[in-house]
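Since the structure comes first, as structure tokens, the remarks are kept for the end.
Every protein chain of the complex appears in place save one, which is left out.
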Amino acid sequence: MHEGPLLRLDRVTKRFGGAVAVDGVTASFDPGVIYGLIGPNGSGKTTLINLISGLYEVDAGTIVLGEHHLEKRLAHQMAALGIVRTFQMPKAFGSMTLVENLLLPVAGDHRRESLSNQRGRAGEVLQHTGLDHLADAPAASLSGGQTMLLQLARALMHEPVRLLLLDEPFAGVAPAIKERMMATIRRINQERGAAVLLVSHEMTTIRALCERIGVMNTGRWIAEGPLAEVAARPEVIEAYLGKPI
Amino acid sequence: MGELLRSLRDQPLRTGLGAAVVVLLALLPLGLNGYQTQVVMLGYFWVILGISWNLLAGYTGQFSLAQHAFATIGSYASAAAVLALGLPVPGGIVVGALTAAVLGYGLGWVTLRLRGIYFAIGTWAFAESVRILLSVNYHITRGDAGLPVPFLFATPDPFPYYYVFFAVSMLALGLNAVVLRTKLGYRMRAIRDDQELAVASGVDVVKWKRVVFVISTALAGLGGGLYGHAIGLLSPNQAQFSQMAFVIIAVVLGGFRTLWGPVVGALLAQGLAEALRISQEWRFVVFAALVILVVRVYPPGIMGGLAMLAERLRGRPPRSPSVGTPVAETPIAERGGVP
Amino acid sequence: MLEARDLAVGYREGIDILQGISLEAAPGAITAIIGPNGAGKSTLLRCLFGLLPPRRGDVLLEGRSIDDWSTDRRKAAGIAYLPQHNSTFPHLTIEENLKLGGWLLRDDRAKLRERMEYVYGLFPILAERRRARATDLSGGQLRMLSVAKELVTPPRLLLVDEPSVGMAPIVASELYDLLVRLPGWGITVLLVDQNITDAIRIAERVYLIGEGRVQRTESGAWFQDHLEEVIREMLQGPVPESPRA
Partner (left out) sequence: MLDALSNPQILAQLTVVGLMLGALYALMAIGITFIASIMKLINWSMGEFYMIGSYVQYYLIVLLLGPGLWYLALPVSMLTVFAFGLVVQRGLLAPMFKYDEARRFEYATIVTIALSVLLQNAAIILAGPYQWSPQEYLPTRAFAGLSLNGSRLAGAIGAAVILALFYLFIRHTMVGLSFLGTAQNRLGAQTAGIRLGRVDMVAFGIGAALAAAAGALLAPVFLVYPTNGITSTVKGFEIIIIGGLGSLPGAVVAAFGLALVESFGSFLISPAYQDLYGFVFLIAFLLFRPQGLFGERERRV
């Protein structure tokens, strides 16, 4: 294990046409810590997640995970480095069963284990998330909330898992499923030692899960620290007042 | 073999049924005359094309419209190898499959970046270009007059041909079945369902699309090579779009993205209509109408329907295999794009 | 005038972005809906305009359920909708955009002409550039055009989604000035806004929604007096607690 932060962002910038979606973000994240990321609409949170997970290419700046530079890597190689993400929309491989959905990370290009060896583990994960009764159902038959839960369950099947990026995983999800999702996030954090970056607008879940939070506004990283301290800062309150810039 | 045993354990009924069908097809020529045997034999050509297209369009979501062109390439390349280079016919067929695979790699390289409509049109344009080139260069291909090629066997008797086509079809079917259970199969279906999610799971989407494209075109080329040396006369008309339409009709009728769909659909379209002795045109009208009905009313097709029935008979909650994932219907007005 | 009764709305089953919202747009007034992003404010407006069917609950226009009304019928009944994202036709001229805005008046040429001139009167800049194509307008002018387009068919109620997002301060303040005048012309306004400061300034009644429900209903004046408190509560939760209990 190397010392120091797990992920370092240095002046990361992303533009779409003329608009600057992420504007010179510099931040670092320690291993094993659950971070919350908050900020008003259009403040660049999802774009930042897409940049770290390689879905978008950075225009400027560097993203370093441990000793690996991420800027030039292809999105599918991120999984090999242990960067795992979920999507804001409830996404699943609709025509495949839940078990097959969970085995898909095992079918990633960097994995060497055979599918059949991991079947047992997939079963365990389904049990833990309370989806085992649906193991052989196609994922398209799941409700949206269950699909969100499945996204998290899939994260448990990744190897390695060093950083888990969660983009609004709880929006609109029923409380019972939300509980299970939070338990799963804690499990990934504790058992696998993964750092978590949780984008959410639900302060209740942020409060329940996160040790530290970061705040973005208009593409900039404006504050970082323990929640109570950050929430009291004038610039954060200002961001939430939504004064047009 | 292990896979087979396991599937026997998991789904004894389905595996048993499949085996019974295979045995039945193997014995079929015993009950047919020469002409009928020939008809069913040609049905296998469509089975092979159907399986190759289903791998690509059904399971991987790459809606190619050039499968017939790759078969034609297989035919002509094999003819060239045999006629110009003096290779034995089986060697020619291998050359045909390899040529199709190489051109498939090239076309894949060019078109797999394209999405949906554009990919379909790009592959269609390739196919039409192949057809035009074959008929224009008549000094090489004899154009529409047709190119006579040597037969695979010395005898005109259709029975040995039947078994060659049968064997290749069943091998393709077996290959398809095995692939679906491997990592490649998982990757293919994942790409079809959601590319972004597949990437996030660590799948190199571009690479595997290309791999499937090459497998699929090689199989089509193999089918085309066999076809040429079974018919003895090649024509650029093999690359006519109506041929591709027939592949689509057969596969969708039998069951798009089901294992047995192409087999059932192609043999049905070829055999049943022949048995009913209706004219070629009526056959196409009926099958095209059926396909529209299937897609409109019951997308899983015949095999999807049978699978559903079997599940229900075993008292399991029915799966819902479908051509697409229906999004919740909006009764009030058309959705204006989900954010 | 327009009432939402216990509305539950979502894009797919099991994800209810709104989980039972009841609120009312009082006739001749501005009503504002505020709340963090992702709280379902825009989804609510889409539902009210008929773009998204409610999973539960009713939408009532003057006491009458309009749940099965299509968008064009709602528009004909005087409900206009100004979406957050551009609702203009980029390759048509301003004149043509406004003409289409008056689609429902197409059988009455004189009336259509008259309404268009009236709208030009409200937005002199559009009158000046009536031959210009929408795509050649600046962001602010485009925003003006989308407002103008919804005013050609005379509305009785205007649903406004985030009017100031991405707008320069000058444009934003012009927009709010215009919104303030609408009730005087007999147009009721239901405003969804992240720009809390301005929204509560111009609204008579304000609904704070979060996590799919109405959290608080007060007058605009009340919110102005308790703004900091509300924001802090939104960020930190009602009772201060230590994170990661």
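We just call them A, B and C in the order they show up, numbering each chain from 1.
The rule is simple: contacts are C-beta pairs under 8 Å (C-beta built on N, C-alpha and C of every residue); 3 or more make two chains touch, one makes a residue touch a chain.
The structure displayed is predicted, hence computed values, not measured ones.
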Omitted-chain contact residue, chosen from B:Val205, B:Leu222, B:Ala239 or B:Val263: B:Val205
Selected from C:Leu23, C:Leu51 or C:Ile66 as touching the chain missing from the view: C:Leu51
Absent-chain contact - pick from B:Val179, B:Val211, B:Ala245 or B:Ala310: B:Ala245
Chain B residues that touch the omitted chain in the full complex: 61, 63, 110-111, 113-118, 120-122, 124-126, 128-129, 132-133, 136, 195-196, 199, 205-206, 241-242, 245-246, 248-249, 252, 256, 279-282, 284-285, 288-289, 291-292, 295-296, 323-327, 329, 333-337
Residue numbers in chain C that touch the chain omitted from display: 49, 51, 70-72, 75-76, 80-83, 85-92, 96-97, 99-104, 106, 146, 149-150, 153
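Everything below uses one rule, namely that only the chains that are shown with their structure count from here on.
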Centrality ranking, top chain (CA atoms only): A
Distance between the centres, which are taken as Cα means, of chain B and chain A, whole angstrom: 40
Interchain centroid distance [CA atoms averaged], chain A/chain C, Å: 32
Interface hub residues of chain C, defined as touching at least two other chains: 11-13
Where chain A touches two or more other chains at once, by residue number: none
Touching residues (chain side chain C, partner chain A) in the complex: 10-17, 19, 36-40, 162, 164-169, 172, 193-198, 210-212, 227-228, 231-232, 234-237, 240-245
Chain B residues within the chain A interface of the complex: 181-183, 186-187, 189-190, 192-194, 196-205, 207, 257, 316-317, 319-322, 325
Residue ranges of chain A touching chain B (in the complex, touch as defined): 53, 55, 74-80, 84-85, 87, 91-96, 100, 103-111, 115, 136-138, 140-141, 154, 158
